[in-house]
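A single protein chain has been omitted; all remaining protein chains appear in their positions.
In this document, chain identifiers A, B and C correspond to the written order of the chains, with residue numbering beginning at 1 in each.
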Amino acid sequence: MDRILIPDGVKRCSFPIFSLWILVLLGVIGWGIAAGAAVLIKALNLTGLNDYFGFGAYITADLAIIALGAGAFFSGFLYYGLSKFFPSLKELGKIINLAVVVGFVCYTGALAVLLLEIGQPLRGWFGYWHANVHSMLTEVIFCITCYAIVLVIEYVPLVLENRKVSESKPMAILAHSMHDVMAIFALTGTFLSFFHQGSLGGVAGVCFARPFAFREGLFIWPWTFFLFILSAISSGPAFTALICKAMEIVTRKRLVDRTVYELIGKIEGGLLSFYMILKLADTANWAFNMSPRFGLKLTDYYWGPYGLWLLIAEVGICGVLPALILISPKARKSSFLLFGAFLLDIIGVSINRFVMTIQAIAAPVMPFDKWQVYVPSVYEVAPVLAMLAYCALVISLSYRYMPLFPRETELNR
Amino acid sequence: MQFAAGAVGGTLLTPLPWKLADDSAVWSQNWSWRPSPERGEITKVPSVCTLCAGGCGIQARLVNGNRAILIEGNPANPVNEGSVCALAASALQFLYAPYRVTQPLKQTKKRGDKTGFQAISWEQAQTELSKKLEEIRGEGPHTVACITSSRRSSMDDLWAQFFNAYGSPNLFKMPSECDASKSAAQLTTGNSSTFAFDLENAGYVLSFGANLLDGCAAPSRASGALRRWKKDRYPVKIVQVESRASITASKADVFLPINPGTEAALAMGIAHLMVNGANYDAYFVKNNVFGFEDWTDSNGKKHQGFKSLVSSSAYTPEQVAKITGLEPAKVRELAKEFASQPKALAVWGTGRADVSNNTYHELVFVALNALKGNLKPGGLIGLAPKAPLSELSAQKDILSENSSQQPRLDLAKSQNCPCPQNGLYGFLDAVSSGPKYPIKLLMVHEANPAHCLPENKLFAAAAEKVPTLVSFSSFMDETALQSDYILPDHMALERFDDVIGIPGAPYGYYAVSAPIIKPLLDTKHTGEVLMKVASTLGGTVASSIPWKSYEDFLKFRVEGIAKAKAGAVIDKPIEISSIKAGDPVTSNYSDAADLFKKLKAGLCWHDAPSAVTFDKTTSGKLELACQSIGKNAQSSDDVIYLPHFAPLKPSGSESEWPLLLVSYSSPRVSCGYLANTPFMNKLIPDSMLAGDELFIDLNPQTAASLGIAQGDQVKIKTTQGEAGAKANITPAARPGVLYIPRGMGHKAYDEYIGNKGVNACQLMEVQLDPVSGMGTVWATRAQLRRV
Amino acid sequence: MSEKGHAQSNIRLGMVIDLDKCTGCGACSAACQAENNISFRPDESNKLRSISWMYIYQLDNKKDYPDYKIAYLPRPCMHCDADHHSPCTFVCPVNATTRDENNGIVTHIYPRCIGCRYCMVACPYHARSFNWWDPTWPKPMTSMLSPEVSPRMRGVVEKCTFCHHRYNKARAKAYVDGTDPNKATYNPACADACPTKAITFGNLLDEKSEVAKLSKDPRAFRVLEKLQTKPKVYYLSKQDWIRNLADNSLT
Partner (left out) sequence: MNEEKTSASGKVVGVLLFVLGFAGALVLGYLVFPNLLYSQKLQPLNFSHAAHRDNDCDSCHKFRPDGTYAGIPKISNCKECHESAQGNTEAERILVEEYVAKDREVPWMVYARQPDNVFFSHAPHKGKGVECVTCHRDVTKEEKLPPMREDRITGYSMTTMEMTECEKCHSAKGVSNNCEVCHK
């Protein structure tokens, strides 16, 4: 039915099956949109947020999804920027399109959820117009917006490569000329993205009256700026790879060469190890140097559901462990270990974003203050799930109708 | 497509999109459903607060003279010195309450049915009330009764005047802590007044359960005293004796935890040690106290004196320790300290402002202060002086003369009390259980007995027997809801009223509360309704109440002060507690009109304290052996004349009801006639209320033995009733004792006020004091279990 | 600019609250609500969503009966004077909350606020409340709203302003009276209301003011001094257990 839209030489599942899948996704999106509309109309009392938990599921999901979407800019950076010097990085070209799509959906999805998060969406543009240059959030707003625009520009040529669209000559020319300048955009995007991953880290790190989140004393303040960049680039490509793997499983096809996965594994292994070293140093500094200065002990930060297990999970099981796996060339050979490590890696960074958002404010600061527990409501869960469904939807459509994987035809011959 | 591109490009160059974006933001800043307060000239109007008996000076801020926006303290007032309490700060929420009664109502369906209220005109309301009163008067005027507030206001006297002229003795007040003080003052000094405490000048304060900071009868004055006690240099030591680690206990320097209701035993123990150690004011006792030594009555019969009673083995530190739960050494230490401290004052209370105390216990505290010499002239305890207001005297006709033969209904039953006082409980009891004569019409004014009278079911039972119930409430409260007629009074800020003295204050005080604003609704001053009704009834009733307006009536009352040339108006800030008994206070007003003008402008009148006089007693001394108790006594035991520890046993057995339930008041919860305000709801901690669930406080030890955890849903059952609640485990509670806050659990009003927790009054047991016949409340036997 | 990183003036408005005198009666908080048009809802028992500019914390000494003692700590906005920025003013993306360096008041402007709640996250004192609902009043009670403070709309943050509208009014009056507006004094509603006069307010930099003297009292302390937030709200207490609750390491 949609034969003419499907790229040449590739096989796709039958249209009815695809429609069914799309309908499911649309259902989730519809549910999320309904919940989001309810929040916009009836205000934020529908959420599980309160005066203690000013930030909740929306922000956590945004931070996590943006970190994971970092695969786009970092792969782009490696491919367009560094591959001139390190030819082995050319391999990444085989997955770069998917990385761009993933980045695009993550960022646009995050922006949509961000609109729900603020109490006065109609004044959202104040962030640009009345910006406070000191605020990390201002940086976030600017960078996310700019980078989302960059991603749109990067995504458009992919759309233009659709068989039907590229029949139109001006479109083909446009696509071609956009491809030529893609490197510039990719590098601009890299800069922007580095910057805002950092500012997202800064959002927590600059709260100098929140000892859980505040970081200073190591390198440049706020130190979390760099930790967030590192953690994002050490997990974003892993996320892209994992999505690719998932697509391979679902479509029962090979989409990229295994060497690509192993290359990503190698890069991520190195970065993650570096990140872990810094993170451990940071954690030690925070726990044994900074906190005592604020009159707090490490155990003061952990209580009830927000137990020490979070730290162990984040830094140990989902940090050091995948790092060790990924730097070992032998372990990378095992699919189980390779993709298992990718999974742990992205869980680790998600926990990090959760901890820096939710736990940072759950932990009482005043001695006579009490711990509180945050439970998101369905009005928060639904839009977040809808955002994920939106990601899946765009990826599905892109995969079906655009030549995302240059090697797909060859690999499945 | 090109057209669209051009249009987009062009539009971006016009102000349209930018102006719309800006306007949408501005729109969000001025949403039409967000109220926009009317602007205008802001003025301040002084007045005096009558929401409780505290007598604070207030001032209201008005916009354009017709919209009150804030109640503040009046800095010119010596009692509150510019401060306000949470209740007064939110007083406007009563004025603008959605649950106000907007006009006279008549119940046309079953009592309590909100939909049955039919709006009637004042003309009709007053005519029907007058007609009823006229009819009943012919059959016997004593069958009309009234329950009014326990504030000290000329309204009380107007009611009394009306009832005297009309011919019914059945006028009752809601119970008050002062009732017992009045009884004790009557018995020991022969004066019909209450004891007054010079808190501000005390050098050491020993408080036997007085809830000075937990919502007492005169909260502003207590707060002012605390401020003076907590001065930087030589602060005053405060010792709090009670069972709960209350706010007062926490602010005190020493908290002595005792079993609930055993304060008087400890006082006896201290007296025991003072007497045995000859460490008391022997000179004062010898010359001014009767009954300290053994005494002989007019029949020549010899009786035991207080000295021999208190020094007996019943009140040794060991015995007292056993009763109170304190260590004997603590009792000794306390006695030594109290006896040796100059200017040591013992104050007392039941921990609540709105219920009477056990008379014998009241006498014990008087005795302890007597031993300390505090009742001598210039001492720390005096008698509350009275403002010399014009007296009222009712003219009587044949009907009222005849009916005055009829006994007051409470007395008809509890005639055994030797010293009967405001017997509301006796009255309610009599009405509901075969009275000597029926009550045909019951009026309720400024009171909400259906909710805030401990053991409130007694009121419900009595109300059932009364064919016509008339409420004068400004609000649709629980009692108004049960009434056949509601003749709404103005809200306190809309009407003339006055404050005659401050409970427990040694200085004379009088203030007029002038309206801050014109009445908002179709309401009428109850005083003026009485005047109208009286004039309709005609004859001596009309001539006894000749005033046309309540303001005229107050003018008449103030004339008395002017005539006596007594006291002075406070027109500049003074330290009122520095005036000693007998100090001259020179009047600073020219005549009655001038005085009233000043009072109306929010200034208050004051007079020097008055020392305790004993010339009205049989012996001409302070009677520790209260001879008047003997008159109706059934027992011939000598102890009945003397102050002693005589707890009234709560009903039920300890084995069946292993716990005690004690109610407490909080300054953040209004627990009298006035319900809480939405502002005050914000102040209620989440350890007291969660949604509509009230927390009952219990000690961790008690909780452990009952297997109850923090926040558990529990069922509390007392000998009086049961209710569901949540458990709040706190070391503020004494083991074995449960604590419940008062003032919660309203069923009437609106969604902001109603259905919050449990009404303590439905769980508490009232016991009648054998001396005064008044209801006392201290503890109720209870069970608690997790559900 | 000085070493402190912000312009210096000779006015720094601050507050001293004597906890030994505070009885937790709630008058300050009620007066604050009336003065500042603070909205309320039928159920206010969820303190995590209850708007309160002057929240009264109950402290206890964590001992068992009968040594158990409570105290109350009224918490207005601390108007932190931290170098360069207060925790909240530093993070607001739209300059809705700023510190006026002329007098030290940390202000929050509702029409500018976009409701991102970042300031609430940054504030360790929970001094800020969010309008989770459209503020509404039972109909007759709209009559008691003050025109001197604008009612908020939903979706914005609000907090104690030290009643800066009273300050503005005092300054305006000084202009009309021909006196120096920089010497204008005023009291916020809470300080006026306090029945034990536990709250003192004034210029911390005016050596002769009561508030300056009290802030240097040996009993004076601030909450979370170790975080370097430098609150302009001081507390007084003689009792060690209360003073120890000021900072985490002390308990």
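Keep in mind that, in the parts below, a residue touches a chain if its C-beta (ideal position, glycine included) is under 8 Å from a C-beta of that chain, and two chains touch if they have at least 3 such contacts.
Everything quoted here is computed from the prediction, not taken from an experiment.
J.: Which of these touches the unseen chain: B:Thr11, B:Ser340, B:Ser549 or B:Gln713?
T.: B:Thr11
J.: Among C:Cys32, C:Ile105, C:Val223 or C:Leu245, which residue is in contact with the omitted chain in the full complex?
T.: C:Ile105
J.: Of the residues C:Asp60, C:Asp81 or C:Glu148, I need the one that contacts the missing chain.
T.: Residue touching the absent chain, from the options given: C:Glu148.
J.: Taking the full complex into account, what residues of chain C touch the chain not shown?
T.: Interface with the chain not displayed, on the chain C side: 95-96, 98, 100-102, 105, 107, 109-112, 147-151, 161, 164-165, 168-169, 171-177, 181.
J.: Could I get the residues of chain B that touch the absent chain, sorted low to high?
T.: Counting over the whole complex, chain B touches the hidden chain at residues 1-11, 13-16, 19-20, 23-24, 26-27, 29-30, 32, 36-37, 41-42.
Note that in this section only the chains that are shown with their structure count from here on.
J.: Chain contact graph: line, ring, star, complete or other?
T.: Topology of touching chains reads as complete, every chain touching all others.
J.: When I count C-beta pairs in contact, which pair ends up with more: A-B or B-C?
T.: Counting C-beta pairs in contact, B-C comes out ahead.
J.: Among all chains, which one's averaged Cα position is nearest the averaged Cα position of every protein chain shown?
T.: Central chain is C.
J.: Round to the nearest whole Å and give the separation of the Cα centres of chain B and chain C.
T.: 34
J.: Residues touching two or more other chains, restricted to chain B: which are they?
T.: In chain B, the residues touching two or more other chains are 28.
J.: In chain A, what residues contact two or more other chains?
T.: In chain A, the residues touching two or more other chains are 120, 123, 126.
J.: Give the list of chain B residues in touch with chain C in this complex.
T.: Those residues of chain B that touch chain C are 26, 28-29, 31, 33-40, 42, 61, 63, 67-73, 80-90, 92-93, 95-98, 100, 213, 219-220, 223-224, 226-227, 230, 245, 247, 249-251, 255-257, 520, 667-668, 677-687, 689-692, 699-701, 730-735, 750-752.
J.: Residues of chain A touching chain C in their complex?
T.: 43-45, 49-55, 117-120, 123-124, 126-127, 130-132, 134-138, 141, 203, 206-211, 292-296, 300, 360-361, 365-369, 372
J.: Touching residues of chain B toward chain A in the complex: what are they?
T.: It comes out as residues 21, 24-25, 27-28.
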